[in-house]
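As you look at this complex, bear in mind that one protein chain is not there, while each of the others sits in place.
Entry: chain A
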Amino acid sequence: MSQFTINLLFVGASFALYFGIAFWARAGSTKEFYVAGGGVHPVLNGMATAADWMSAASFISMAGLIAAGGYANSTFLMGWTGGYVLLAMLLAPYLRKFGKFTVPDFIGDRFYSRTARLVAVACLIIASVTYVIGQMTGAGVAFSRFLEVNNDTGLMIAAVVVFFYAVLGGMKGITYTQVAQYVVLIIAYTIPAVFISLQLTDTFIPAIGLFSNHTESGMPLLQKLDEVVRELGFRDYTADVDNKLNMVLFTLSLMIGTAGLPHVIIRFFTVPKVADARWSAGWALVFIALLYLTAPAVASMARLNLLSTIYPDGPTAQSIEYAERPDWVKNWETTGLIKFEDKNANGRIELYNDTPAFEAEATARGWNGNELVVNRDILVLANPEIANLPSWVIGLIAAGGLAAALSTAAGLLLAISSAISHDLIKGTINPNITDKGELFAARISMFIAIVVATYLGMNPPGFAAQVVALAFGIAAASIFPALMMGIFSKRVNSKGAVAGMLAGLVSTLVYIFLFLGWFFIPGTASFANTPDNWLFGISPLSFGAIGAVINFAVAFFVSSMTEEPPKEIQDLVESVRYPQGAGKAIDH
């Protein structure tokens, strides 16, 4: 059986499973369907949250970025888990107590203002569309490899599939489908990692293998990796970063962005009790951590495997001949995501860090520039092939990658369409719209969102996980501060909140667009995106944290200059702080 058939089998079987569960849950009883979120145990809810949360960015892209950046890209690991601590303590229990269903609902009520609600909708849409661009980038990579087509074609196919997946809609709301998606996703991620960890370190658990000895050389794996990359002119894998400020801000931006993303927050609205909202955050983090503790192991082992494929006799010896390249290189060449150019015409593949510092050594070895360009987003998907694992493992990872990309992309499209049709059109512009009209508006907005995301996904402003990180920065600068001040301060009023959200959003967007292109349109950037041009060395990916500080500062300043919020709003703030009995306390 060819690899293509096996991939098809695994992807087909996993989709049959999701649809089957959706059908079974729906057929069981209509009531169950509606209370799915309400009646589900916090452990299962945590699992569903984890599936919702772990997207193409976590599954497909993140380990590739860590492999390339080493220690410096640990920011993704800390940033995308640490946010749950904030969520559990600062938002989830209180928003659950508030008891409405969407983020704009809370902001609109707490800041007693239609403008605040509209600004919140705008922030939500901008963050979600940016997020979808990242998902489409990842889905495009997965589809192009899996269907063995060019990357752009893969992206188009992904767009069509995501659109239909999202229109089918109902599926998404069913917690049990997401539980199944989580199981597929985590198995698909873990099994190849276990195999590779056994090959390289004789250790069964990848997270422990990362800190164990490399069997072949007998030295610690990370030391071996440092040694190999150093020979090729790269920075040590474990090397410390020079710009700690940027690293701190980037991590902070991802953390507060996590706590400000509407599709994550919404899961905590549906648990039965306030106490369950707290437990659910913990369980979600446990299930996310299963992947996040494995990811750094996948990253370092894949980097080592990749380099030993190119330099079978070690980095100081001759590299392999292009004619003898392994099948996975050929497969990925058809997608256009691996490119080879024989710059010194010696018929061999030379992969190294093409910098002035390494030039003398490269020239001495007869090299004339780096010859192999490997897109970082392919590393996780190519990992089992690089390690020569059995073909069923490769099929499994294709199924997992597609599950991750599709479920999150579809969920975000639903969030965008409901924000437009429910919060924007029905809630403000035309309250008398018919149900049919609302549904039509939802479909149209979904369609527009996917067209925009696909167009921008063809020339994305970064790798999948980086684009998603931008979405987090936007959420961090706009939504999180408004929610937090709404709960922890009685003094912040509608004018303050609106001014704060706008200041945070606009400052962050402008900073991002200056370096990555206005509205992400390729070729429109005002400055080259290099550390020399960045303000105080702060990268556009990290600016969300600064945007959040601006948001808080402006909101407090404007509020202190203007009137106090009305008494009933202060009572509302009081009431969300207590799981129960607060209502009685206010009545005294």
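The rule is simple: contacts are C-beta pairs under 8 Å (C-beta built on N, C-alpha and C of every residue); 3 or more make two chains touch, one makes a residue touch a chain; residues count from 1.
Basically, contacts and distances are computed from a predicted model.
S.K.: According to its UniProt record, what is the protein name of the omitted chain, chosen from "Inositol transport system ATP-binding protein", "Heme chaperone HemW", "Carbohydrate ABC transporter permease" or "Putative solute:sodium symporter small subunit"?
M.R.: So the chain that does not appear here would be "Putative solute:sodium symporter small subunit", according to UniProt.
S.K.: Given that one chain is not shown, which residue among A:M1, A:V160 or A:M219 touches it?
M.R.: Hidden-chain contact among the options goes to A:M219.
S.K.: Where the complex has a chain not shown, which of A:M247, A:A403 or A:L572 is the residue touching it?
M.R.: Touches the omitted chain: A:M247.
S.K.: Among A:L90, A:A122, A:I521 or A:A553, single out the residue that touches the unshown chain.
M.R.: Answering carefully, the residue with contact to the hidden chain is A:L90.
S.K.: Looking at the full complex, which residue from A:I60, A:V121 or A:V274 touches the chain that isn't shown here?
M.R.: Looking across A:I60, A:V121 or A:V274, the contact with the absent chain belongs to A:V274.
S.K.: Since one chain has been left out of the picture, which residues of chain A touch it in the full complex?
M.R.: Against the left-out chain, chain A lists 71, 74, 77-78, 81-82, 84-85, 88-90, 93, 207, 210-213, 219-224, 238, 240, 244, 247-248, 251-252, 255, 273-275, 278-279, 281-282, 285-286, 289, 292-293, 296, 574, 577-582, 584-585, 588.
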